[in-house]
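Every protein chain except one is present and positioned as in the full complex.
Right after this comes subunit A.
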Amino acid sequence: MEWFDPSVISGSLPEFWRGLWMTVQLTVFSLAVGFALAIPLSVARVSRNPWVSRPISAYTYFFRGTPMLVQLLLIYYGVGQSEWMQQQWESGNSFWLLFRDAYFCTMLAFSLNTCAYQLEMFAGAIRNVPHGEVEAAEAMGMTRYTVLRRIVLPSALRRAIPPLSNEVILMLQGSAIASAVTLVDLTGAARNVYSRHYAPFEAFIFAGLLYLAVTFVLVGLFRFAESHWLAHLQPRSASAQKD
């Protein structure tokens, strides 16, 4: 038998590209939505008012403590259990009909998941902003909002770059479960190629290599971002330049 037949891959290249494009869309979009939500929520998370911080910590507790696959299934297959939702679907309400769409549900589940992780990262970084920076800003007569916007958030976001790079890569890899709800992402494309040709090695090794390639690109981008925005935190010795 033929162990590795490259013609299986070359014959399915368009399918792999479409899958890769779907994976990139899912990853980039959910990371961006998660980021946009995580910034204000992280400020609320560090609030001293428990009525503000507690609900957010319950949200992150749930989304960080359960598998993203189960969250996705809960949203995509679960919402239809509600009779109210079924009525909305029957009446053709276009907003609630979105919840029958695999693409929308996947984006929603991924965004909520990564938002929970990102907001805890940012909250941690906000708590770690040196107090002297805040005091100096207050001494300059800045209002609380200005301190937040010009001092705390920029400083915290820079410090959050290394853990954020981790989260971006985990999100890329986590997005592989989209094929559980019929979406044809890169993994879904590989599964289709596998079942058509019964060629597991060609399909999954090629998909794995594409994921690796995207991972390398992302790691490179974050290296650049760190050297650009975190230069002031790097040790000043020459040896720090090595790796």
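Just so we're on the same page, a contact is a pair of C-beta atoms (placed from the backbone, for glycine too) under 8 Å apart; a residue touches a chain by one contact, two chains touch by 3 or more; residues count from 1.
As a convention for this text, contacts and distances are computed from a predicted model.
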Task = Determine which name in "Histidine transport system permease protein HisQ", "Amino acid/amide ABC transporter membrane protein 1, HAAT family", "Cytochrome C oxidase assembly protein" or "Insulinase family protein" the UniProt entry assigns to the undisplayed chain of the complex.
result = "Histidine transport system permease protein HisQ"
Request  = Check each of A:Val8, A:Cys105 or A:Ala176 against the chain that is not shown and name the one that touches it.
outcome  = A:Ala176
Remark   = Contacts from subunit A to the absent chain lie at residues 1, 61-62, 65-71, 73-74, 77-82, 172-177, 179-180, 187, 190-191, 194, 198, 200-201, 204-205, 207-208, 211-212, 215-216
